[in-house]
Structures are given as C-alpha cells and as structure tokens.
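The block underneath contains the structure these notes are about, expressed in structure tokens.
Here the complex is missing one protein chain, while the rest keep their positions.
First chain written, first letter: the chains are A, B and C, and each begins at residue 1.
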Amino acid sequence: MKRFALSAAPIDAAAEKAALEHPAAGGCVTFEGWVRNHNEARAVTRLDYQAYGALAESEGAAILDEACRQFALRAARCVHRTGALAIGDMAVWVGASADHRDAAFAACRWIIDEVKRRVPIWKNEHYADGESGWLHPSGDPVGPA
Amino acid sequence: MKRFALSAAPIDAAAEKAALEHPAAGGCVTFEGWVRNHNEARAVTRLDYQAYGALAESEGAAILDEACRQFALRAARCVHRTGALAIGDMAVWVGASADHRDAAFAACRWIIDEVKRRVPIWKNEHYADGESGWLHPSGDPVGPA
Amino acid sequence: MKIRLLYFASLADRAGRTEEIRDTVATNPRDLYAEIAREHGFAFAPERLRVAVNDALVGWDHALADGDEVVFLPPVSGG
Partner (left out) sequence: MKIRLLYFASLADRAGRTEEIRDTVATNPRDLYAEIAREHGFAFAPERLRVAVNDALVGWDHALADGDEVVFLPPVSGG
C-alpha cells in the first residue's frame, strides 16, 4: 500500500489509521487538516484543491520515506484530498505509529509541515463576499530536489 | 459531554474525534496509546489497568480544563481504559482541535504527558515468562511494595 | 478516630487487601502512613507517594477527621 496518496473522494481516516497498526507500536499520532470557515480574518465558504498529480505523488512518497528514515517509526501514511471541499471536510490526514510517543509526535508534525511546504497542491479559497483566490504563501522559496 | 472519561469498554475513537469538530477548527491532532508487545526489553503478553476512579475523573477533567485555558483550542478530550487489555488494544485516546495546528499538536502532547504524570491509573504488565508487576514512576516493575 | 483506607496497585498487593477501616491516633496522613507502612511493610518513602482524602489531593499535614477516606497513591503508570 502506498504511504502517500492523493484522493478525489473523502478520506477514510479509520482505514488509514488501521494501516499503522503494529504489535510493537506503543501508539500513534494523527493530524487531520479540516476546512475551516475563516482565514486571515476572511469568512471562507468552500475550497478547491488542485494537484500536479504525478509530482505530488512522488514528492509525497519521498517525504514519507524520509520520515521513516529520520524517526524511529513502525509506520507512517498521508492522504491529501483534491477537488471541491466544504467547511468541515477533511483536507489532509497524516498518521505515524512508533514504539514511543516522542517519535510519533515529531514525525507527524514533520510530515505535515513538509507536505505543506513541498507537495505541489494549491488551494483556491472561496469567500463569503463572492471573491475567490489561489493561495500562494510567501515564505522561503523551496529549492529543487 | 465530559472531556475526560474512564472506560471499562473499548474506546470508540471515531466518536471521540467527532466530538472535536468545529467549523472554525483547521484541524485536530490525536494520540492513541496502544498496548505493545515489549517494554524495557521484556516481552509483554497483556496488561491490566487499575484506576482510583473518583480522583482519576477529577484529575483528568482538571488537565483537560487546564489545556483549554493554556492553548487556543476549539475542543479537547481524553478517554482512558481500565481493566484487562491485549496487545494492540487502545489504552488511551487524546484529541485536540484548534484553528491552527501549532496549538493542536502542543495541547495533545501536553495532555498525554500530564495524564501519564498525574492521573491515578496503574498498569500491571504480564510478561511472557509468566511474571507480572505493577509499574511505578520510572517504569520499573516493583512487584509488591 | 476511624479512617477508611483504600489501596491500589502494588500497595494493595502488599497489604493483601484493597481497603480497610482503622482506628488510629494519627491526626494527619504523615503519621497515618508511618503507622500502616510499618504494619504492611510498605517500602515507598512518603516522598514517592501522593495523598488523597475524600477523593481530593491534600498535603501530608492535612488534618484528618473521623470517617475520612484516605488513599496513598504510589507513582502512577497510566497512558
């Protein structure tokens, strides 16, 4: 089963979490990103996510592989939605299981940060005032691989 | 609904997580503690958790209240098992939802650390060699005091 | 006065019971623990324990009253 996937359909968090199970794992940490009704003080009504599929899959897989090398994990997975999402919908799911919780917390946080920084997925926010816009956060540019 | 609960029955993680939902929340972080098949290099076959119920409930509730004051959360919850558990069973579930992931990660980690430090619950580990022992602070089994 | 004691985890194993009612001259948890530790052979120094009276954590010099329920809490291991 692939560690990173894009999904045009709702994410099955329970199935993802079940794939982290391991008899030596003392626990798992998960992060779910939800579509919230506000951003930077603007009222948000819905979102669209667009992905550059081939590169998103390979970059996502690379992040998960790096996490499994850097942290003492038993398993780690991530799924990211594409398409139209409503308020409250799950946009991304990340999970990591490990013998000890330190590694599970650190890895889960690292994975979502790297996914947000590197994976080519873009969010188009639709606002209550009728406007919409692609989000292109400024911040340090990310170099080539 | 109480933020902290003891449960003699298996924890319904999906129901707990659903209780964290909020339209302004941008995500949630959960921690699940699982019974693992080893501890300090000994093979573990099963566990019993014993709780001082009244104080565990009030101390657990105090921890969740403190978390909600200290971190910018939308919701936080915790459930801890009591009784006999097998390898792979969920011993504890913690979840926190927040507008921003920083708060959700920090709160989830803080809650599980405080629960492990303060809530009067004790673990009796049963080992593959037939021995068993109550775990006290350092994690060393102490047998009868 | 009469005090009800509850025992948990290794203290219950060592005492061979999960509760008892004692008639004691101890007026605070410190003296009460010294008394029962001697009798049951508890190895924990008080510094490693916490004390609860009537389901609330208290200090070692808390004044005990007749009918109180007292618990000496060994280090916890939940999670």
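Here is the rule we use: a residue touches a chain if its C-beta (ideal position, glycine included) is under 8 Å from a C-beta of that chain, and two chains touch if they have at least 3 such contacts.
These numbers were taken from a predicted model, which means no experiment stands behind them.
**Q** For the chain that is not shown, enumerate the shown chains it touches in the whole assembly.
**A** A
**Q** Thinking of the whole complex, not just what is shown, which of A:17, A:36 or A:80 touches the missing chain?
**A** Hidden-chain contact among the options goes to A:80.
**Q** Just checking the interface: what residues of chain A touch the absent partner chain?
**A** 33, 49-52, 54-56, 58-59, 80, 91-92, 112, 115-124, 133-139, 141-145
Following the convention adopted for this analysis, only the chains that are shown with their structure count from here on.
**Q** Quick one: report the Å distance separating chain A from chain B, using the average Cα coordinate of each chain.
**A** About 25 Å, centre to centre.
**Q** Per the centroid of Cα atoms for each chain, what is the distance between chain A and chain C, given in Å?
**A** It comes to 49 Å between the two C-alpha centres.
**Q** Counting only residues that touch at least 2 other chains, which ones in chain C make the list?
**A** none
**Q** Give the residues of chain A that touch two or more other chains, as numbers and ranges in rising order.
**A** If we look for residues of chain A contacting two or more partner chains, we find none.
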